[in-house]
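After this line comes chain A, so read on.
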Amino acid sequence: MFTIRKRSLILLTAAILFISSSLLCLSVLAKRPDNVSILMAAPFADSTSELVKIFNQKNRGRIHLEVIKGPLETEAISDLAISSLLLGNTPFDGLLMDVTWVPKYAKAGWLESLDNYFNEDDLNALAEGADEGNHYQGSLLRWPLNADIGLLYWRTDLMDEPPRTPQELESISQKLQNGGRIPYGYVWQGKQYEGLSCVFLEIIDGFGGEWFSPDSGRIGLDEPPGLDASEWLNHLIQTGVSPRAVTNFAESEALQSFKSGQAAFMRNWPYAWAELQKNDSQVRNKVGITTMVAEKGHQPAATLGSWGLSLLKGSAHPESTVEAFKFLTSEESQRYLYTKYGNTPTKAEIFNDQKLLENYPSLQSIGEALAYARSRPETPLYAQISVVLQRKLSSSLTGMTTPVEAMQQAERSTAQVLEAAGESP
Partner candidate 1 sequence: MPLLILLIPSLLFLVAVFALPLFRYTWLSFHADSVMTGLVAIPNQGANWQRFIHDTRYLQDLFQTLRFSVVSVTAEIVLGLVIALILHQPMRKRALIRSSALIPWALPTTVMALGWRWIFNTPYGPIDRLTQSWLGQSLNALGEPSIAWITTVYADIWKTTPFVALILLAGLQTIPSDLYEAAKLEGAGSWICLRRITIPLLLPYLGLALMFRLAQAFGVFDLVQVMTGGGPASSTESIALYAYWNALRFLDFGYSATIMIGSFVILSSLILITWLVVTTARNRSQQSLAR
Partner candidate 2 sequence: MTLELENVGRNINKQWIVENICLTVADNECLALVGPSGCGKSTTLRLIAGLDPVSAGSIHIRGRDITSLSPSERSVGMVFQSYALLPHLTVFENLELGLRVRGVPKPERRFKIKGILDLVQLWNRADNRPAELSGGQRQRVALARALLRDPEVYLLDEPMSNLDAQLREDIRPELRRLVLEQRKPTIYVTHDQHEAMAMAQRIAVLHEGRIEQIDTPYNLYHNPESLFVARFIGRPQINCLKGDSGSIRAVRPESIRFSDEGLSGKLQSREWLGNSQLLFLETQQGVIRMMTSPDQGIPAQIRLTWRAEDEILFDADTGLRSRR
């Protein structure tokens, strides 16, 4: 009994020694793979997990990609990224960035230029609109993973054609409301947060104005289109076209309201489409999408809200990181992300894919709207001026100030922010 046990012990030890020493030899002989890490907001980390697996299989022994799952909300992921970047050596090679962060991160010196990795052909392959917001001061700093744009959702069962002007939207709503066919006309994002700036950008552009031009330093809030936009949003609440509660609506509240059949129109991002087609939706198969309304003679505008991949300064493996970027944003990956998760693609080719368009009819409308994409003012001070605007708009929407005063004050405060930062208008 004792001898058997002793013998088996010796055998086991020998086996372990043999296996471990051979593994050691192999690992010394083979080059260790480049470890590449990318921080992404939770939804993107989830949707790309299959792609990461495929990438790692393809590049076994050469590159190992790890996607770090960050928090859910845009601001939370920004806080996390900034906190780690401020500490110096970044723990990540890449960061999935919101379009509004690019100038700020660039100015802070955290981003590596991508000019050497993407050529003219790559840029030309992007759909119109998707090429916005990736450059700062002439260099390419971000490669888009998806395109996100503000859309006007409308009820196909209540009207034949969607409204094209602000006046039309209002009159259709009122007619439907007066006829008792729907409680509210139009739901949007009126809460004091970034979504309100996105809403406003589309309206001021639709009235033919511009919020702020970083190139010329001109602020367009206290000008007729700015005042018109402010008054129109206020008017929607005053006339009951939009519910009073819209002053605390973010995307999810607006979606909830529209989804339960409470409103004829909704301003939201492309993700809402899939939600509206689900079984619990009251408006399934009764929804169309189009661009935001615009004053006659002006082009509609769609706020660009895309996410893209940036290479962080201090990355040990820039080439491998960019290789991962290229894989994640390839046509094949985009097709997968669109069909599986509804992530709007950025490559023009996909919007022209007839087979895909047959199965996904909304892709065409999104592609058309994408052409009207407008990015928010591309300045490192964007967060400040956006917060100023949100605050003043919220004051006007909740009746604390008049729409005109709100714009005058917002213009003055914006100028002060720019001046304090040494960016005199």
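Operating definition for what follows: a contact is a pair of C-beta atoms (placed from the backbone, for glycine too) under 8 Å apart; a residue touches a chain by one contact, two chains touch by 3 or more; residues count from 1.
These made the cut because all candidates are chains of the complex that A comes from, given by their letters.
Please read these numbers as outputs of a predicted model, since none were measured by experiment.
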Touching partner of chain A in this complex, picked from 1 or 2: 1
Once bound in the complex, which stretches of chain A touch candidate 1? 75, 78-79, 82-83, 86, 104, 107-109, 190-193, 243-249, 253, 256-257, 380-381, 383-384, 387, 390-391, 394-395, 397-398, 400, 413, 420-423
